[in-house]
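Presented below is the structure to which this report refers.
The complex appears here minus one protein chain, its other protein chains still in place.
The chains carry the letters A and B, assigned in the order they are written, with residues numbered from 1 in each.
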Amino acid sequence: MSELDLSALPRPKSQPWQVRNPKNTWLIAAASVLPMVLAVIITLVASIDPTVATILVFLPLQIIATVSVGQYIYGKKGRGDAILVIFTIFFSTLVGVLLVSVMFSVVVNGIRAMSPQFISQNNVYISPTTSLAYGGVGHAVLGTVLIVGLTTLFTIPLGILIAVYLTETRGRMRSTVRTLVQAMSGLPSVVSGLFIFALLISPNFGNATGFTQQAGWVGSIALFPLMLPTVARIAEEALRLVPQELRNGAYALGAPAFKAFWQVTLPAARSGLITAALLGVARIIGETAPLILTTAPANNTNLNVFEGSIATLPTYLYSYISQAQATSQQRAWGAALVILILVFVLFSLARVLGSAKSTKAKKRK
Amino acid sequence: MTQLQDSSGDIPPRRQLRTKPFSRADRVFYGVTKGASSISIILVSAILLFLFSQSFSTFQTQGLDFITGSQWNNTKGEEVFQIGPMLWGSVLISILGIIGGVPMAIAAAYFIEFMAPKSIAKVATVLIDLLAAMPSIVIGLWGLYVLTPVVSHWSELLYTMHHVELGFASFDIPLLSMANGKDPNTFGGTPFIAGWIVAVMIVPIITSVTREIFSQMDRDLINSALALGGSRSSVFMRVILPTASGGVTGGVLLGLGRALGETVAIFYVLNLVSDINWFNILESKGGSIASLVLQKFGEGTSEEVKALMAAGLVLFVITLLVNWLAAVIVNRAQPWRKI
Partner (left out) sequence: MENIATSASHLRSEDVNVWFGERHVLKNVSLNFPGNQVTALIGPSGCGKSTFLRTLNRMHELIPSAGFAGRVLLDDKDIYGAEVDPVDVRLNIGMVFQKPNPFPTMSIRENVLSGLKLTGRRGYVAEEVVETSLRRASIWSEVKDRLNDPALSLSGGQQQRLCIARSLAMNPEVLLMDEPCSALDPGSTRRIEETITELSDSMTIVIVTHNMQQAQRVSHQTAFFLSEDGNPGRVVEFGKTDDVFNNPVDPRTNDYVNGHFG
C-alpha cells in the first residue's frame, strides 16, 4: 500500500445548501396539493366513482407529481424516496381511516341508544320493535361483571403464580411451561368454548344429561384458558423488570426465597402485576364465542352465576346484531359502545399505572 | 513477606450445589408455584387429549375425507362430516387478510417510527394498541353494517373487470369471476369481505410488533447509512427491512394465528357454504372452521358435535403450529424479550 489512488471515484455532486431553496418549498407544496385538487375536479366533471377515482386518477397523479418533484430537487435518489413516502402515507391513511371508522361508528351509533335507563334496565318485555326508551343492558353489564369477575378471581392468582415460577424459581419445567402458556395464547376462543361445552354440558359424553346446564360459572371456566396466558405473560415481564440486585440484596441478608419474594420483589412489581390483571380482564371482557356455547341468554337480571340463564354484554350484542329492526340494531351498537368504554377504561388504567412504573424506574437510575 | 500462590495442584472434585430449599416456607412457596404451573401443562394436554379422544370416532368413520371432502349431513344414519371447504376457507381468508394487512401494518409502523412527529406517533400508538384489544364481536358489528356495504361496492367495481377482451382472445380472470359463470346478485358474504375484516383485526398486532422492532433498531446504523449518502428508500429497502424481516415475519404469523381462530367477526360477514370455493373471492360463498363450530353446535346431534370437536382439534393444531413458529421467529429476532 505505497500509493493510494484518491481519485478513483468522482466526488458526488451534491449541493446540500440548495435543498432549502424557497422555490423548492413551493414545488413541494404544489406537488402535495395539486394532484388532490385535479383529481377532485376530474371526478366531479366526469362523475367517476370515488373509489375508482382514488385508485385510477388521484394515486397516479400524485405519484407523477411527487416523483417528478423529487427527481427535480434531489436527483435520482429523490425518485425512490418519493415513492416510499407516497406508499407509506397511502397505506397509513388507509389504516387510520379503517381504525378511526371502527371507533367512530361505535361511538356515533352507540350514543343514539345511550341513556341512563339503557345502562340500568334489563331486557324483560322488550321485543325487537320496542322503542329505545325502554329496556337496556343493565342485566348484561351485571352478568359480564359477575362472569368475568369469577374468572378473574381464580385466573389472576394462578397467572401470577405461573409468572413467579418462571422468574423466581429454578424449576426444571420452566421452558415447558413457557411454551405451553404461549401455546395457550393461540387457543381459538371457540375451541375453548367447545371444549368446556363438550366436557361439562353436552349430554353426549359421559352421563346422559351432561354434568351441568349452561350457567354463568361454566362461561367463567371457558374464559379461563383465554385469560391465563395474557396474565402470565405480562406478569412475567413485570417481575423480570425488578432488578436482580434487589433480590440479591434480600438473599445476602439471609432471607429465605419466599420472604424475599413477598417483602421485596412483590412490592417492587406491584404496579406491573396490576397492569397484568387489567389487561387480562380487557382480553376477555368482550369474548363472545365461548359464552355463546356455555351460557344461556337471559332477558331478566340474574345475579346467580351458579345457576340459570344469564346475560352478558357480548351475548346481548350477539343476539341483537343481525335483527332487521332499526331499534334492535341500535341496541347492538349501544352494547358495543358499553364494551368499548369498558375496554378503554381498563386500558387507560393500565397505561397510567404502566407509565407511573416507568418513571419510578427512571428515578432509580 | 508475601507468598506466591501455587495453584498448579490437583483440582478437587466438583461439589453438588443444593438447589432445593431447606425451610418449610420455601418448600411450600416453590411447591405452590410449581403446582400452578403444572395447571398450564395439564390444561393444554387435557384440551388436546379430550378433543382427540372425542373426535377419534369421526376421524375413523370419515377418514381422510374429513379434511378433503366437502359434504356436511347430520341426518341420522347417513352422517357425512367433511370440513374441506371450511379449512380452505379459513386459509383463504387468512391469506387475503395478510395480503391486505401486511403492507398497511408495515407502512403504519414505518410512519409512526420514522416519519410522524412525536405527538402524532404517540396518539397513533395508543389507538393501535387499543384496537388490538378490541373485542371481535365489535369488529363484527362494524364489519356487518359499515364495512360490508363499502367493500361490496368495491367488489362490484372489481367484478366489472373480470372479463378481459383482447382482439384475438377473451378470457376471465379467475380471481375476480364467479364459479361456472354464475351471475352475481349480491356481493355480501364473500371471502373478500371476510379478508378485509381479518386485515383490520391483524393490522394492530402486526403494527405493534413491527413498530417495536423498528424502535429497537440501531439508530446509528440508520444514520450512518444516511450519512453515507443513502436515500430514505434505499435505507428502508437495504437496511431497515432486512434487519427487521425476522421480527416482522413473526408478527405476521402471530396475526395469522389470530386470523385462523377468528370466530364471531367472520361469522357475521361470511356466507358459510359447505362447497369449496377455491379462488372466487367475490362469490358469496366461503368457509371458516371457527364459524362452522358456532353455527352448528346448537342443534348438533351427538355425532355432529364430535365432528365439530374434530374440526376444532384440526384448527387448534394448526394455530399451535403457527404460533409456535411465530414464537421461534420472534424470539430469535428479539432476543431481549426473553432472557
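Just so we're on the same page, contacts are C-beta pairs under 8 Å (C-beta built on N, C-alpha and C of every residue); 3 or more make two chains touch, one makes a residue touch a chain.
Model, not experiment: these values are computed from the prediction.
Interface note for the absent chain: among A:196, A:250 or A:350, the touching residue is A:250. The missing chain, though absent from the display, is touched by one residue of A:263, A:300 or A:348; that residue is A:263. In the full complex, subunit A contacts the hidden chain through residues 170, 243, 245-246, 248-256, 259-260, 263-264, 267-268, 270, 360, 363-364.
Taking the complete complex into account, residues 1-5, 7-9, 11-15, 17-19, 21-23 of subunit B touch the chain not shown.
Heads up, the rule we're going with is that only the chains that are shown with their structure count from here on.
Look at where the CA atoms of subunit A average out and do the same for subunit B: the two points lie 14 Å apart. For subunit B in complex with subunit A, the touching residues are 19, 21, 23, 25-26, 28-30, 32-41, 43-44, 47, 50-51, 54, 103-108, 110-111, 115, 124, 126-131, 133-142, 144-147, 153-154, 157, 200, 203-204, 207, 229-234, 236, 257, 260-264, 268, 290, 293-294, 297, 302, 305-306, 308-309, 312-313, 315-316, 319-320, 322-324, 327, 339. The touching residues of subunit A, counted against subunit B in their complex, run 12, 14, 49, 51-52, 74, 77-78, 80-81, 83-85, 87-92, 94-96, 98-103, 105-106, 109, 157-158, 161-162, 164-166, 168-171, 173, 176-177, 179-192, 194-195, 197-199, 202-205, 225, 228, 232, 240, 256-259, 261, 279, 282-283, 285-289, 292-293, 314, 317-318, 321-322, 329, 332-333, 336, 339-340, 343-344, 347, 351.
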